[in-house]
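Note that one protein chain of the assembly has been removed; the remaining protein chains are unaltered in position.
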Amino acid sequence: MSAWIWASVPAAPLLAALLLFACRARTRALAPWLSLSLLPALLACVIGDAAFTPAALWEGARWAADSPVTRPWLAFTATLWGIAGYYAGYSQRDDAGLLRFWLFWLTALSGNLLLIIAQDALSFYVGFSMMSLSAYGLVIHSGKPQARRAGRLYLQLAVLGEVLLLLGLAMRVHAADGALLFADWSATPVTPVSAALLLTGLGLKAGFWPLHVWLPQAHPVAPAPASAVLSGAMLKAGILGLWQFLPGALPEADNGVLSAWATPVMAIAVISIVLAAVFGLTRNDAKQALAYSSVSQMGFLLFLIALGWLLPGQRATIGVALTLYAVHHAFAKGALFMAANVVKAGGAPLRLHQGWLVVAIGLPALALAGLPLSSGAAAKTALKAMLEDPALSHWLVWLQIGALGTTLVVARACYLLWQLWQKAGEKPAGPDMPLAAVLAWLILCAASVSLPWLWPLMQPAAVDSLPLYKWQELGWPIGVGVLLAVLAWRYHWQAPSALQRQHTPLLHLSLGLKRRLNQALLPSFTLTWLDRDWRRHERRWSRFWQGHTVNRSATLLLIFMIVAGLTIFRPSDLQELLSWLQ
Amino acid sequence: MTLSWTTLLPVLIILSSLIPGLLIFATPEAAARRRITLNLTGVSLKLLLVGLMLAGVSQGLEFRFELTFLPGAQLVLQGDALALQFVALSSVLWLMTTIYAIAYLENSPLRSRFFGYFSLCVSTTVGLALAGNMITFLLFYELLTLATFPLVVHRGTPEALRAGRVYLAYTLGGGALLLMGIALLHSIAGTPDFVPGGYLTALADEHAFSLRIAFGLMILGLGVKAALVPLHGWLPQAMVAPAPVSALLHAVAVVKAGAFGIIRVVYDVYGIEATTLLSLTQPLMWLAAITIIFASIRALQQQDIKKRLAYSTVSQVSYITLGVSLVGPIAAVGAIVHLVHQGLMKVTLFFCAGNFAETLGIHKIQEMDGLGQRMPWSMAAFTVGALGMIGVPPIAGFISKWYLITGALEVNQQWVLLVLGGSALLNAAYFLPLIYRGWFRAPPAGGWHDNNFADQRLETHWMLLLPPLITALLSILVGVFAGTIFSPLGWSQFIVNREFGL
Amino acid sequence: MNFALLSLAIPLFSGLLLLLCGRALRTRITGFIAIASTLISLVCAWFALQEVAAAGTSLLLNLGGWETGLAIRMRLSSLSALLLLFTALMHLLIGLYAGLNRAGINRDFWALSCFLHGSLAALWLSADLFNLYITLELLGLTAVAMVALSGKKAYRPAAHYLILSLAASLFYLLGVALLYGRYGELDVLLLAPRTEADVTTRLALLLMTTGLMLKSALWPLHLWLPPAHASAPTAVSALLSGLVVKGPLYILWVLWSEVAPPALAQQIGPVLAIAGMIALTAGGLSAMRSPSIKTLVAYSTVAQLGYALMALGLLLTWQLPQMHIALWLFVIAHGLAKASLFLAAGEMQSSLGTRRVAGLRGATQTVPVAMFAFAVAGGSLIGLPPSGGFLAKWVLLEPLLSQPQNWPWALGVLLGTLVSAAYIFRVVALSFDRARINPPDINPDRVGHWLALLPALMVWGMALSGEWLIQLLAGGGV
Amino acid sequence: MTDTPLMTAIELYLTLGVAVFLLSLHGLMTLHDPIRRLIAVNLMGAGTFLVMVSLARRSEVPDPVLHALVVTGLVVAISATAFALRLIIAAHTEGGKQRDREDRNTEGGGKQPP
Partner (left out) sequence: MSAELLPDMTLTLLLLIMAWGALYAPQRSDAMALFIAFGVVVALIWARLDAPDLALAEAAIGAGLTGVLLMHAARALPDELHRSNRTATYWGALAFAVVASLMFLAHLLTDDSLLNAGLLDTDSDVTPSLRVLADANVADSGVSHPVTAVLLNFRAWDTLLELLVLLFALSGLRQLFPRESAPDDHATSRWPESLALMSAWARVLAPLLVVTGGYLLWRGSSAPGGAFQAGSLLAAAAVMLRLTGLLPALRWSSVWLRLSVVAGALFFLSVAAATAIWGDGWLTYPAAASGLLIVSIEIFATLSIAITLSLLVIGEWEDLRS
């Protein structure tokens, strides 16, 4: 019986979607309650044990979240979606196309849940596609030109990613003799092609450098709760996929591909961490800065994945670290993205004191930077624990530079949020947000500090981060960052305007691609020899044979007699003639 | 020949649409009720009989009917598993299309003629599926051309006539080539029944050259209907036909006849062994690959909805050919199951396109803006079909694509992955804009050309709406429940196990 | 043998009787007598066929009871019995049409049709070269007389036909004279073992061949046929195209497959086959471009005779018995199909009041049955399965494809198929045009339309009796 | 044996017959006047009969069979000629005084639409 709980995890949102469609006249009222469809997921985290094997789907389908990675993953994803959904139920209620928004929301949710509980490649792919494609509806929801532009780019890359992922999966499945279960894959070495395909395909979703191009465009234009789940939950799907599909090989099956790739990928991760932070600093939009911060954070996760390839023996530990980091980032980034909406909605209707607001936003922001006692500290400590090996310790510097960058970007984002707050105050009050919705957001904010102490998995890491020398290690990037931020604020440091205006060229390429696809790619050819010149000749020929039937017949008769005569009288002559002609 | 029900059943299945068809011809134009009754009786009877045969075949019964025809080549009808796959598809889609056509052609002239030929068309398709040897196949293949031609030109406009001429030029030419190929084959090996594994293996060495030529001729002949590039030219032009006809032509009858023929030739006439021995698979594979890519690119450039769908058909049907030419059991499953999946999805798309045209007068892609608001159900069905075509799981199209990809890997044809991946990208490129326009764009300010059925509770006539919804649902269901034994996938695996002797 | 003679004599008698009675009989009764005699003749032909099938070999009759060599001999082979049957059947079908369709027909048609029937029967049965000459003349004169039935507009084509037919007969006669001069025999079967490939024989055969080809309008000597057949009354066109041109073809076949030494036959074979191939294409193209319906059908005869000519040529080249089967299957299938085609064309022409192909717009709506007959018969001409035309083509193709060096000939068949499809479907496609429908007269003649369909259905049914026909032709063909 | 004068005469007539035949064939190829065409056909017949009668005369006693054949041929010729001549006349008089050019259109058959 309990196996069926897994089936209900992705099914519940879909049923909710059907229900919503059936009662589409009351979308507005129903929307906040849609988060109830996450109950099976949360329940499953608690009571789900035996896996669900839907044989009707295909041989080897298996749904469960029974590993130490996937179960917390399911839990945080469900929580984040639930809170964001509940919030969105109020924040988006006056939008046009609300039904459409919720349908896409629920489908993406279902996909996201499915891919987490999927224990086989195809189920994962099903969930992944549902999520990716439905997210397009969230990105483009506002219908503004930027949204459409960003949506186009998102969709193009998402589809590309899907195809690459599909091919990579297929190759992987083929290499594993048709086995679909991830559990069976660890004995199968990865080929470079499939590794590259999977890395690119999932990377396009995970959004680390250089595959991040869609992310800073798409996240800011989506409604804030959508940005929250996009950044908090959906990006993680890519990371989870990488984790599941490219496990560091067991020694007996190792062909050295992944371990050889680990270092370059780690380099990519570091570039991602640093570069995204730099870009984030140049942005003038809070959500965009936060998006770049996400790119940067994804670098950390990628780093962990690559680390897993390098240290196959420590896969379990790294898995924990990965989970911790993912959860931490999900809640913190989710809270920050939603903060943009809270701030925009203005203070008064929010019935929230400005001071509390600063605290509420400050907590996840500092947690992201790695504030001691916060989830950030726990996650980073867990990460750094991996790097104690002297052979790897040189990476530490880069990670700390990354932390510095994060601090700066977050500070920048906060500054921008503050500006937004100022502007919102001038404008007439926005829609009235019920307290419950704001509370939900506040819970999310608080998660950054409460989680390390409430969540057993994070507790060891949190405890581990308590020693003072670790505070120092964690603290100096924050300190330096805050200092720099204050200085920048004090002296009105601005990124060069050229950098601020800089748009990714990918947007142009995307538009170009769309236009190109609408043009004739292949020349169309017409058969020119079928023109009326031919008809003229034909007419002349027909006219030639008109009339004088008797004369012509007699002539033809004689000609035929001569020809036939040649063949029956002198076949040898005819042959001679033919050979002479040749 | 003893007459038992197993002997007669194949004939009865054909007659169950043939006789209503002939009666419909004689029905006066005004007697709509009688015509509908005849139609629906025929359909239900056929479904019943097909169900009976399905049950029989899964029990291991053999259905075979034969009649003296040519020296050394009898007329044989037999219901094997592969045949039934196609028969079942045709029958189910015939039901859908009939319902659809009744509403679509309401109050239009010459309905008796239309439905008469429609039934004939189904009879020949079913006959073609049940054909037990090449001669019988050829017979129904040619008859199919004749039965569909009046449907293509049904509107009787100059464009329809031009399209009809083009259609005939292609299909009759193809038929002639097929005849040549079959005759050549007959002169080498006679015309025995289709056998799993083929009957030419023993002759492959001795008659290698002739067999290659015969194969080429037959593939060219079948390729016309299966719309392999460069023999696809008739298909987009045939779009002038009424929507039910396009649906039937593109989803079931004509293009599938070609693809089904290719399956038969490769598996049951030449057999995998001989095909590989004669190294015939590679050229076929290339042809299919080129078709898939070429037609997808062409589809991108079409601004007319039905034309885009038509090129999409050209591309998608070649998946079947590709799967066949890969000659591995997994790819074969992909090919055979795609026969059904593509049929379901494409018929959905055409029904929806017909609905758009019939309800709002929409023919061009540019006119689809905001369609989702006015016709959400049709647009949803359309979306399901289109996403399925792209290969988005869990819709049916994904299943066949998955089997093709893994099948290609199984026989070490990695380059096929590029083709399939590229095709998926191109599919997305030409289908997603339609979905985008339908769901995300605002409706045109001036309203639509026509606005029929505006005052009704449903967005359009219920008989127009029901078939696409059912087929869309079916294409999701066969995708979701692919693992069950009675799904098309399960049945295809049953067929392939027999073919490959697994 | 007596049944065969009966089958021959009854139409002649009834023809004479009808001529004698003149206007004393009403037209209906005239028609009734003619049809009844055709029916009796048909039954007799059937019994004759049974007789020869039972005997297993061809039956010979020395006329006048004179010894072999002196007497004119009649031969009843299974082929000639089949042709007798076929002739009677065609006359019956066309007679029924002529009698029952509303327009009716000139009363003289009945006597002439009886005469034509008798002449053809005499031709199939004859085994004497000079006797064949006279039957040729009978055939030619009756045919011309029948063309002239349709009045003034037909006189000129009829005159051309007659003059060319006479000239062709004289070519044949000169050849017969030379053969007689050389061998002193006129009997086909006596001549057959004695012929040598010397100059006289070659010259004689050449002359006879050209004459016969002109008579049966084999390419390139077909120029007279389209105007003559197109301008004749509908029923007559059907008879002319379906039957009359086959008479000289039969003689040509007898001449080359029996009388001529095989070495010579092998030399002439390719020429005939190539001519046949060209006929298929050239005739087909002319049909495709023809502006008037009946001319189209007439050109189609030219094209279809190409198949027969090709089969004959290849029969001679390779001396293959299958080709013999193919040849006669073509003849029979074409006869039935062409009858239907002409009747349908005539019916549409009279119902729609136009002679132009372009006037057939919307014919599927206005004259559906006639148009259907046209299409069905056309399907057999194209060779779509399971029609008689397909059967013939199949038998022809088999030996062509069995050897790679024979494949170029198969290309000819392919070309022929495509061209026939082109001209048939040119009409069919046009008939679906709903934009500019040509309205029919107030009350089209339904009976006539259905009767036009009858032969077409028979030719499609022919495929089911294919095995029987092939065995018959393979058994006692010669 | 071929040295006898009679045989030489037969050769002469035989050649004459062929010559007349060929001459009339030429006439048939070139003449436009229907009457002359008919004359040409008749001459052709005469040439044929000449060959036949010459062949009959090869032996001392002429061959009755060939003579009988020629008699038959003559009757056929006269009846056909009579019919053809009347037909030609009918075509040119009763046909409403058509001019040759007009006639050609109906006779050619392969006329193209304008």
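Just a few scattered comments:
Chains: A, B, C and D, in written order; residue numbering restarts at 1 for each.
Throughout what follows, a residue touches a chain if its C-beta (ideal position, glycine included) is under 8 Å from a C-beta of that chain, and two chains touch if they have at least 3 such contacts.
Predicted, not measured: the structure shown is a model, and the values here were computed from it.
Only one of the listed residues, C:Ala148, C:Leu189, C:Ala282 or C:Ile382, touches the absent chain: C:Ala148.
Contact residues of chain C toward the unshown chain are 2, 5, 9, 12-13, 16, 19-24, 61-67, 69-72, 74, 106, 108, 111-112, 115, 118-119, 122, 130-131, 134-135, 137-138, 141-142, 144-145, 148-149, 151, 155, 178, 180-187, 198-200, 203. The chain not displayed touches chain D at residues 1-2, 5, 7-16, 18-20, 22-27, 29-36, 39-40, 42-43, 46, 49-50, 53-59, 61-72, 74-83, 85-90, 92-94, 100.
Here is the rule we go by: only the chains that are shown with their structure count from here on.
The geometric centre of chain A is 77 Å away from that of chain C, both derived from CA atoms.
Centroids of chain A and chain B (each the mean of its C-alpha atoms) stand 36 Å apart. Touching two or more other chains at once are residues 25, 28, 37, 103, 107-112 of chain D. Residues of chain A in contact with at least two other chains: 538, 542, 545, 549-550, 554, 557. Interface residues of chain A facing chain C in the complex, by the touch rule stated above, are 538, 542, 545, 549-550, 552-554, 556-557, 559-561, 563-565, 567-569, 571.
Residues 157, 160, 163-164, 167, 171, 199, 202, 205-207, 209-210, 213-214, 220-221, 223-224, 227, 264, 267-268, 270-271, 275, 286, 289 of chain C touch chain A in their complex. By the touch rule above, chain D contacts chain A in their complex via residues 25, 28-32, 37, 103-105, 107-112.
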